[in-house]
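Yeah, one chain of the complex is gone here, protein chain that is, but the others are all in their spots.
Showing subunit A:
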């Protein structure tokens, strides 16, 4: 197992290097930069910047140097000092802006993932075991509905219901008094009070997806010979189901979790804007619009790192679950 963990972790390193390079290039290569954008805005206000001004601003931000040098400065700052550079539009170090947002994004994504598991796994098992029963059809129907409705639409509907029916404060992850407040017990409780709405909205599509994956895998597995063999040993059905076919069906489920995680993070942007969440999505969009290079690249890098880590994690879980992966590739 240890050699498996080391090997998988080792494989993640080149992926991370490539991801960081591509994140930066995606932002740096298109024509125009933050200074162009600034000059445009000023010009629109009637305050035309001179060529010297533009030039000196560019020099100040380091935008006049070759792209590879800029990448090197940026990435070496991150790796060596945890310094993500300076956000041009916020006039703050990127790390000060980015960390709280990433933190909230991770909290929300993990919450959505847990929501998916708690809801989808039992339903998936039920649907597979009681195939073609009324319950199976009902869950399948609801599942497809969840898959078909766009997240942002669901967000609007849920917000409307929560506001009009329950009179709950909707939008954002905190009540107004806590937004700028330092972390406290009250703030954490407030976060949980707000978290469930976006969690359900973000989790719905994933839930439908996971129900289908588990149902399909389990239907294949319950017909396998080893289930007959276990039954012939005299096992109780429930225990048999959980120990053998469910455990086997978890494999494709675990490997599909990373895709769902990516969906939650990237699909979250529109929902976050609709619901006014303080996650990375809206900020990334702004950074891209204003060509705030360090900010945008850092965001993309961090999100990509999360995806690479997610893949690593699901691979490790797979290795832990399935001895065939552990031993046969070892």
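Assorted remarks:
What we mean here is this: a residue touches a chain if its C-beta (ideal position, glycine included) is under 8 Å from a C-beta of that chain, and two chains touch if they have at least 3 such contacts; residues count from 1.
Everything below uses one rule, namely that contacts and distances are computed from a predicted model.
Name of the non-displayed chain as stated in its UniProt record, restricted to "Formate dehydrogenase subunit delta", "Oligopeptide ABC transporter ATP-binding protein OppF", "NADH-quinone oxidoreductase subunit L" or "Peptidoglycan-associated protein": "Oligopeptide ABC transporter ATP-binding protein OppF". The chain that is not drawn here is touched, among residues A:5, A:22, A:216 or A:235, by A:235. Within the full complex, the residue among A:10, A:166 or A:185 touching the omitted chain is A:10. Remark: the residues of subunit A touching the chain excluded from display are 7, 10, 223-226, 228-237, 243-244, 247-248, 321-324, 327-328.
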